[in-house]
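I'd like to ask some things about the structure below.
With one protein chain removed, the remaining protein chains of the complex are shown where they sit.
Naming follows writing order (A, B and C), and every chain is counted from residue 1.
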Amino acid sequence: MVSALYILAAALGAAFLLGLLREERRGLAYGLTLAALGFMTWVSATWVWAFATTALPPVEIFTAGTPPPFAINLRMGMGEAALTLLVNLVGLASALYLKETLLQLGRRAMAVLLIAIMALAGLILTRDLFNLFVFMELMAISTAGLILLSADSRALGAGFKYLIVSQVVSVLLLIGIIFAYHVTGTLNIDGMAQAPALLATGIGAIAAFLILIALIAELKPFPANGWALDIYESAHPAYGAIFSAASGAAVIFAVDKVLPIGGAAWLPVATGVGIATFLFSNLLALPQTNDRRLLGYSSVGQIGLVLAVVGQRDVLGEAYGFIAFGLLVSNAVAKAGLFWLSGTIEQRGLTAWAVLRQRPLALFAFVTFLCVLVGLPPFPGFYAKWELARLLAGEGRMALLAAILLGTLIEAGYLFRWFGYAIKREPEAAAEGPRMQGAGLATGWNRALPIAAALVAAWGLGFLWGDLSGRGNLLLALPLLFALAFLVLDWLPAWVKNTLAIGGLTGFFLLTWQEYDPLRLIFAAIFLIGGSVILLASYETKGRRIGFYPSAMLMYAGLVMLIRATDAFGFFAAWELLTLGSYFLILRGKHSEPHALSYILFSLGGAFAILAGFALAGQGAVHLPLDGLAKVAEPLAPWVFVLLALGFMTKTASVGVHIWLPGAHAEAETDVSPMVSGILLKAGLYGFLVLLMSMGSQRLHGVELTHVLLWIGALSALVGNLMAVFQEDAKRLLAYSSIGQMGYALFGLALMNHLGWLMAIMFIINHYVYKSMLFLSVGGVAKRTGTRDMYRMGGLVKLMPLSFIAVLIGIIAISGVPPLSGFGGRWITYNALLDSEVRLPIVILFLAGPIAFLYLFRLIHTVFLGQLKDEHRRIKEAPFWIVLPQMIYVAVLLVVAVVPGLVLRHVDNYLDRFFPQGGLEWTGTVISSNYGYWNPISIMVIVGVIFATLFAWLLFVNRRAQPVKQFNIVFSGERPFRPETTHFAWNFFAPYRKALGFLTTPLATRFWEGITDLLHNAGDLVRRLYTGNGQTYAYHLLAFVVAVYLIRLGA
Amino acid sequence: MKVELESRIVEGPEVVGVEPALDLQGKALPAVQPGAYSRTVTLMPRAELERRMVKGPDGVEFEVEPLRDYYCEAGPTVMPAAYLKIVEDLFNWARSRSIWILGFGTGCGAIEMRPLMTPRFDAYRFGIQWRPTPRQANLFVISGYLSVKTLKRAIRCYEQMQNPKYVVGLGSCTINGGMYWDSYNTIKRLDDYLPVDVYIAGCMPRPEALLQGFEDLKKLIRAGKAEGANQYAERFDWYKANQKQIIHDWDMPDYNW
Amino acid sequence: MRELYARLKERCALGELTQQRPNLGFVTLPREQLRQALTHLRDSEGYTHLVLLTAVDWLEDGQFQLTYLLSHRTQGRDFGLRVLIPRMDAEMDSIHDLWPTAATYQRELREMFGIQFPGSPGVNDDFILEGWTGMPPYRRDFDTKRFSEENYNHRPGRETRDPTTYMKQQLYPGGL
Partner (left out) sequence: MPFDWMKIPYALLTLFIVFNFGMLLNALIQKIGARVGRRYGVPIWQNYADLIKNYGLRSSITHGVMYYLGPVFRLTGGVGLLLFVPTIYGSEMFSNLSFAGDLILALYFVFFGTLGMALGAGESGHPNAAIGITRGLSQVTAAELPFALAVFSVALQYQTFSITDIVAVQQAGFTSWTLFTNPLAVAAAMLSFLGSMMRPPFDVVLAPQEIPIGPPTEYHSSYLALMQTNRAIFPIAKIVLYMSLFFGGAASWPVFFLKVFAIYMVSVLVGVAFPRFRVEQSIRWFLIWAVPLGVLSIVLV
């Protein structure tokens, strides 16, 4: 093993040698720099390897054999090894990345870079305060040097401001160290920490305060961080990577080392400062338009989060390292990657990242880094966040958890908004000059390599953390692997991938179907078999369809893992995966960028509610099986229920949190809409099912929570149906209709009786079938007509008869008119209602029922009936692959209509387990409940016979009917002019809107718009603190120090 | 059956009034023509009926010819009576007992129809009622003078009624122009344009006369003699020629289904 | 009415006031001053309503007389402005910008008298006579009887009697 000292020595030596070289020998100098950094990296790596493979105790090193300040006291442990490896790697990669810049600037710049890396490594390794100060000084000076060497003219100012602030910090630190040395007589950190009494009072306390506040200030806490952001914005992105990934990590490690000096009292301070920084930085990042400044805010925020975690070390116990390191390396890898990526992009606006679209791999790296930052599975941050939530909730620190989750949500907001811009917007500069391949992108192997390294590191760390988590590595889960395989296979033509996908889904179902109970089997069938049927429509898309299959399969993987999950962690991981996959899917739509954003935000919000709920339920227990929810006791149980229900409600788009759905479903691609509507929504219902199965109904302040759900379900049904009536866009109409249908299903579940659940199951099956069918059908029509506005269509029945049949069957089924399957749902609904004690929500439900007729008729009339338009006269039927699944659905609907028992009977029997009372009786073809009876086959036959008889009679008496064309109508003796003026379609239900008045105003939309406006305005307001003036920044710092001191006094 | 809608250009200047016109007292008006009309009026085909190029959603352009694409081009055919005489007799009885009048007042006579609905005359008891759409009506009462513009609408409505259908000319104007005999804008003989079953003379005929006229129509129907619709189909070309002779801007298909 | 006439006279060269009733008067004025007078009447005198715009064919004089009848709603008075324009190639300025309804009157006058109103919206669209190509029928030199005989089929056997003599015979068969 090479001594850790060589890390420092190599850097120093190389820097010294660089000074000896002649200015012209830049190539050699650069080689030397790389060699030194490479050597340092190798040393760290060997240490990491050693610690990881053998149970080696930490090694203490005293350079001159004497205690500090006369020599350097270093320690090499697992943490140090890992962090120095990180720092050195970042340094090496940055040096590589900076090749052109360094060669141009010459050996002095290389020396400064080496010194900076050395200082950071020293900061990590050192165990004594004085050298901490020395390395800090070195770091400050070299950092300033690096900044000043940057090409940006603003960097000069930024570097100067940085120097001012870091000198203030150094002074504080030095004074603190002097006092502390005076009081304790040692400079060793551990030595000081062992004498807490000395540092608790008088000068000692001030000393401790000064030391800690200086270190914390070096972490750029809010609001004393204006200067830092100027650096991020103006410095070379490679430096940005070093500051964010390496400096941040080093300083936070230093804080972590030193914090014991202050004793337990300092932990809340660290937490408070950290969480405030996290929240406000993310808030401030919201209105940013400069990518590097945004990254800067995010970095500051992330370090704040780690600081908050450091402050919680007392409760985190063994998982402390796992969590802190997880967050730290997440930030480091992602930030380094993002800064490097930003260096390849010439423009600074967020939309400029759209040039990444030319390089799918770069885009993949981008999205990977974003997911790593937000802490989505399967990356380290996800595991860390789960453990953090678990432990915090176990200690009852829910407020902190809430703040962390809120901050993460805001962070996800601006990060995914950025991603949306990159995917969907046109880069601003694109207007000028001809577009060339690679325009706006500066690439080269030396730039690509570090980014690739970060990418590999991100996935590698994900794997590592999965292994360390002890909860089963997500990256080893078969469904996820299958989905990720499509990333590798993305070069294949779409039809091959489609076949693979269908094969995978059906194959997995066939392999596993016996493992599910009847309820889960229904969901599995919808997710897997249903997904395959929808995927048939994807054969329609030609070409390679980059990105579609990984996203879709990610969603399906999440769905499958959801129903296979047995414990809370698996459930939550699956939930996040499916959310992520569906987000990418939705984002693929042409105009779906804002809607996809609102989808991911609501979904993540919901997911965090679920996380909090599970954490609360677990009470710190390492494993929480889903059945374990049943054992949660009062007074916790209702809160767990509320949190989980809230999370699931965002997925079922219940009223209030429904506003993401219409846009997301409507703007998605033709074959994606049925996936996200017919399939994805069921995930929320599955969640409810799990929740209600295990927890039953709960009371909060005397309010029956299922009763609240009942109201929410009924109101969702009403609001969804009502809003659907007034849509002009066919897919939006269907989307709102989904809200209503999910409302019915939720209502059924919340009834908490046998038939209610059966009704919900019926709705789940039916909704999957007819909503998929309708979305495909409408999508096919939209594809042919080039519009989704219903009033622009009309009279398509003769040209697209199969699509018409699908819609016809679909609307008969939705409206519940016998003899199709929707009636079964209604029949069970009535019986379930009669079985329950609720009264008033029924009124809402009954009101919502007939309203469905309104929008359904509108859908079929304005699209297929009425007047055909000029430009649509030559339209063909929708493509075969889009029609095929529709016809399958038609067949399924008819079969389910005649023999509902095929499925329902098993579910009915299974539900006896939960509700022994009130099941159905199946005698022959008759289905009867306690109240009534129903014979689907008889109904079908009777209606069929009457219909056929009358039809035959009409055919006979009307055999000479003359077929006429569309303008052969009576028109008050006039002749119709154009189809546009003869087709009654726009604002179809004007009198209805007039009659209902206020009921039709979109209150929820306004509420959420108000919230986002408020957040943005708050961010804007706080940003005014940052004037860009160095003096102001110094004042901020002092004010921060004083404020923390006063708070400390108070506490 | 194609509709000719090429523009017809009337040569101008056209000077009318070579013979001195008489004023009411019979004195000759001055022969001078200080402001003789000298303008050329061009009849343009209706824009909405012109052929037009349309671009489909797939970007392919194609031609739309409204008269062919939007209207049924078939002509009327003679519809045979029921195969069995007894059935046709039953139908004729029912037709005579169920006369549905199209609610379309073409002239001032329309006001004379209204009293028929009132308690004093109560035409409903004879099986007569009014329908608002030609599809369901089978009696078209031309109530008084028929201007050329209205004639166009009347033809459309008549053709949209179903066989068998009947026409009653109400008032002298439908017979020979009546007091509008010298009008520049009303037709003088209704039966040149539509097959008339019954005329009810008078200016205006009283409601009693109308009821009597309907009774006569019923007798015709019962006797199977009210075959106006088939007559129209048989002599379709003759009727069309008459109609087109006075309707100069024929802007609809030849037969309005 | 007199006061109105006096006030208006200050602005325009008016002809004699013809007062038909205490609340109905007519005055003739030159074509150029019509718009000014109308605007004044509408905006300052309260004659806000255009009751009608009609024409009289003074065939012998070779002139059309256009009458713009305005109404004062609250006072219940009507005031008519008359303008004489030559019959040959008759043309008049459109006032559809003052009263949008005037466009319809002008459309009718164009069709019935052949008076052109350049700039009036839709003025050349058919109003009552669809597909009319000949001389406008309201011109007095248009011979409606001849037109009717030439254009329409007539049912033979129709007799025309002079109403005066015929009614005398009917009422007093013995002679008076």
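In this section, a contact is a pair of C-beta atoms (placed from the backbone, for glycine too) under 8 Å apart; a residue touches a chain by one contact, two chains touch by 3 or more.
What you are looking at is a predicted structure, and each value in this text was computed from that prediction instead of being measured.
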{"item": "Where the missing chain makes contact, among the chains that are shown", "value": "A, B"}
{"item": "Contact partner of the left-out chain, one of A:L17, A:V622 or A:V964", "value": "A:V964"}
{"item": "Per the touch definition above, residue among A:F62, A:W711 or A:Y992 touching the missing chain", "value": "A:Y992"}
{"item": "Contacting the left-out chain in the complete assembly, out of A:T201, A:S938 or A:T1012", "value": "A:S938"}
{"item": "Candidates A:A399, A:L950 or A:L1003 - the one touching the absent chain", "value": "A:L950"}
{"item": "Chain A residues that touch the omitted chain in the full complex", "value": "795, 797-798, 808, 811-812, 815-818, 823, 826-827, 830-831, 833-834, 839-840, 842-843, 846-847, 849-851, 853-854, 857, 860-861, 865-867, 924-926, 929-935, 938-939, 942-943, 946-947, 950-951, 954, 957-958, 960-964, 966-972, 982-985, 988-992, 994-996"}
{"item": "Hidden partner chain, residues of chain B it touches", "value": "72, 79-82, 90-91, 93-95, 97-98, 118-119, 122, 124-125, 127, 129, 131-133, 135-136, 138, 162-164, 229, 257"}
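We take it that only the chains that are shown with their structure count from here on.
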{"item": "Touch-based graph of the chains, sorted into line, ring, star, complete or other", "value": "line"}
{"item": "Chain pair with more C-beta contacts, B-C versus A-B", "value": "B-C"}
{"item": "For chain A paired with chain C, centre-to-centre distance based on mean C-alpha positions, whole Å", "value": "77"}
{"item": "Between chain A and chain B, centroid-to-centroid distance (C-alpha), Å", "value": "71"}
{"item": "Contacts with 2+ other chains: residues of chain B", "value": "none"}
{"item": "Multi-chain contact residues (two or more partners), chain A", "value": "none"}
{"item": "Of all residues in chain B, those that touch chain A in their complex", "value": "48, 52, 54-58, 60, 62, 64, 66, 69-72, 74, 79, 104, 133-135, 153-154, 156-157, 160, 251-252, 256-257"}
{"item": "Chain B partner contacts - residues on chain A that touch it in the complex", "value": "784-787, 870-875, 960, 962-968, 970, 973-979"}
{"item": "Of all residues in chain B, those that touch chain C in their complex", "value": "8, 10, 14, 16-17, 19, 21, 29-30, 32-39, 41, 43, 147-149, 152, 175-177, 181-185, 187-189, 192, 242, 246-250"}
